[in-house]
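Only one protein chain is missing from this complex, and each of the others stays in its spot.
== subunit A ==
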């Protein structure tokens, strides 16, 4: 048996359409079988409500008396991209305010507009014969705009990695706060209620597919940026009219230590046209597998700690190394359900119709990493291989002499096997002298927890570590903790400075 989009729209119009949410579908298929379910159900609604950084809006202000071509623009202190035409801009959700930082960003501007609040516009242009004005400050509300079109380059991930942190310091990420020593796991997405897991082959979702976006009836533009369905990571580019949106389904958010983001509610209806589609919508959380990855790794390819299903993630804890680790979603399942149910209600009351896609979305494509042509500088190239070390039993006085002779500020302390056990700096030494402790041994005054680097890591990572710990040098060690060299902030500073001046 087959159904056409027209058949379904006919039933929506005459009020006989049968709509269920993706949560209800697996049981229906179990009970009625695939063909029975196809006969019985016309549309399955999906929903998700999560932090979707890659979102934003086009705004059109209309022309001012004495026209200006706005080239640089700030909305409530948040810069919007104005390199479009005279009076348009694109405001990105993650752009941060020049005064309030991560507490207020593009997402908050969009939220304020939806709330009906006035937003301050400041803009400048160079002034031309056709656009003589050079600057403008004005207040506007959503109602004053000709268009406020949300256009989100990347929404509604098919599936997303869960995050944990294997390092020994807490980290602040777009996946939330991750405690050291993998003491928590965060994940995003509504699992089997999410749109793309219900149509992984993109047999119905394509350009032009009508969707629910932030409370408005919106549309799929096409594949999203970084779309990678071949790896299970398909994404959608979506659009909708902000004037129809509601704060129930769009919320600005701040991930402390990371930045601004926007919670977006997306719901996609899946018209059941044939048995294949029915089978896909019967997906359950236990069928959806994702990876828990270590966000403590600062490289692109983060190690997978464990593979899990959404059922496990949603259960509240996952076992790692024999320990039960608590899980937290960062998307809202309650809201995802509200999206799916609201979409269902709109279809049932005839205010939302199905449509065929006008252009299919590639279902096998894989995302590529950046093709980098610049050379990545490694620590081994920048480190100083001529360095002096000292052993722990030597006296502070001996250390002082050594530092002076070698004209350095940092003295790695090693044991009999040449392994790093600590570090003393000129500051430690001066402190010891000031306290009349120059006869003590180096091991008494050294710092034991030495911040180190490894030779093949990129210098940018090492530079960030120097900054984070506010120190002047890193000891470069091999896996056996043997000292190989020193990396000084001064050398790195020269490198970074040189790069920016080019």
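In the analysis below, contacts are C-beta pairs under 8 Å (C-beta built on N, C-alpha and C of every residue); 3 or more make two chains touch, one makes a residue touch a chain; residues count from 1.
Operating definition for what follows: contacts and distances are computed from a predicted model.
Asks: Per UniProt, what's the omitted chain called: "Probable glycine cleavage system H protein", "4Fe-4S ferredoxin-type domain-containing protein", "Metal-binding protein" or "4Fe-4S dicluster domain-containing protein"?
Replies: Options "Probable glycine cleavage system H protein", "4Fe-4S ferredoxin-type domain-containing protein", "Metal-binding protein" or "4Fe-4S dicluster domain-containing protein" narrow down to "4Fe-4S ferredoxin-type domain-containing protein" for the missing chain.
Asks: From the list A:267, A:329 or A:485, pick the residue that touches the absent chain.
Replies: Final answer for the missing-chain contact: A:329.
Asks: For the chain left off this view, which of A:76, A:152, A:184 or A:281 is in contact with it?
Replies: Residue touching the chain left out of view: A:184.
Asks: Give the residue, chosen from A:12, A:28, A:51 or A:68, that touches the chain omitted from the document.
Replies: A:51
Asks: For the chain that got dropped from the picture, name the residues of subunit A it touches.
Replies: 49-51, 172, 176-177, 179, 183-186, 251, 253-256, 261, 263, 316, 325-335, 337
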